[in-house]
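Note that this complex is displayed minus one protein chain, with the remaining chains in position.
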Amino acid sequence: MSYLSDIGALTRKDLLLELRAKETVPAMLLFVLAALTIFHFVTPTGGERTATLGLLWTAIIFTALLGLTRAFVPEREQGLMDALVLAPCDRSAIWVAKSLAVLAFLGLAEAIALPAFALFFSGIGWRTVAAVALADVGICAVGTLTGAMAVAGRARELILPLLFLPLAIPVVVGGVGASAADHGGKYLAFLVLYDAAFGLLAWASFEYVVSET
Amino acid sequence: MLTARNLSKRFGAKRVFERVDVSLAAGNFLLVTGPNGSGKTTLLRVLAGLAAPTSGDLTLPDRALVGYLGHEPLVYRELTPLENLQLFACLYRIPEGAERIGMLLERFGLWEVRHQRVGTFSRGMQQRLGLCRVLLHEPQLLVLDEPFNALDAAGAELLDATLDELRDRALIVATHDPERVERLATERLAFA
Partner (left out) sequence: MKAIRLPQLAAAATVALGVSIALIFFYAPIDGDQGLSQKIFYFHVPIALTAYACFAWGAWKALLHLWKRPEGADLESYVAIHMGVIFGSLTLLTGSIWAKISWGVWWAWSDNQLVLFLVLFLFYCAYFMLRYSVDPGPARANMCAVYALFGVVLIPVSFLAIRLSRSFIHPVVFTSHGPQMTGSQFFVFCVALVGMLTLFAALYQIELAGKRLDAHLRELRELLA
């Protein structure tokens, strides 16, 4: 199906761009480690588990934000959004491809962050990992859409956190709940609901965010 | 192919252009002239389907038939010419893309550097690659904004020859140096 091949070509492009530039992923890795280190200094010894898990999720959200701020840089700086929008492919393919790329970068950062967290603070169970995976999907779906919105205006890096963070609040709740609460299963189900609802909405509405006509 | 009646475009209070009428069929060449900042770029973006006019009627061909070259060549600097064109070949569903890419790169003198990052090219070479991108899917309507920008003498000659060959398509070219293409123009629009 040509829709899938469009996504494939665009994702490959985004991954290649990062492979060549080597800017975003190293920055995300360093940021998440620095954040976790800072968090060590703000938690008293014997800190409650829920509180420390909350810090993990804070680190993840802000690391994601860092990656998302860079997501549309080539399209913005070189005006390439025009070229992509004019292509006959469905514009939602651009969103899928960009989300997949950011998901990959975030996943790489978390592959370091989660073991680091286990090392610095406390071990994490499979529920936390599952929650992180599910949350990542929602974060990238919503973040890519708001990233495209932010890039169209003047304020750009300033405005992306404002657009993204209120939408990320439910993700944090779902994530911390799944990691910390006794019956974490319902929080995982909630994350699935979030991903489905916002993923669908973002997929359907991306077209309108990038095209004027 | 393209009809525009009474087009106008405003950004807030600023009027960019108004009461523009355009009618293009295959074989027409619209030459848009005027100094920098007079609104040529905005008009071309509207006629390419990238921006919506504030008022007026506009009928455009399908996106797949339009090729647009803006002020920027619209190519990814971190990728090679080959990778750039392969991406657009996929998005435009060009059959036998590899052959077409090879042919265009050779024609515009970029075959030797096809594996080098575009970021290392001069502005003129990037512009040539931009032209390759525009011609890749054999568009029926070509919208070119200052295509001679940054091209050296050889590049400009190549473009001249290409424009000659494309006489059976519909062309819109904006330039502040109209002497080059004056002879090809079938209609003209002058911005003050």
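As written, the chain order gives the labels A and B, with residue 1 at the start of each chain.
Assume a contact is a pair of C-beta atoms (placed from the backbone, for glycine too) under 8 Å apart; a residue touches a chain by one contact, two chains touch by 3 or more.
Values in this document were obtained by computation on a predicted structure and should not be read as measured data.
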For the full complex, contacts between the hidden chain and the displayed ones involve A, B
Out of A:W57, A:F105 or A:F190, the sole contact with the unshown chain comes from A:F190
Across the whole complex, the chain not displayed is touched by chain B residues 10-13, 15, 51-52
Contacts from chain A to the absent chain lie at residues 50, 142, 145, 149-150, 152-156, 159, 162-163, 165-167, 169-170, 173-174, 176-177, 180-182, 186-187, 190, 193-194, 197-198, 201, 205, 208-209, 211-213
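The rule is simple: only the chains that are shown with their structure count from here on.
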Seen from chain B, its contact residues with chain A in the complex are 45, 48-52, 62-64, 66, 68, 70-72, 74-79, 83, 86-88, 90-93, 117, 133
The residues of chain A that touch chain B in their complex are 2, 5-6, 8-10, 12-13, 16-17, 20-21, 74, 78-80, 82-89, 212-213
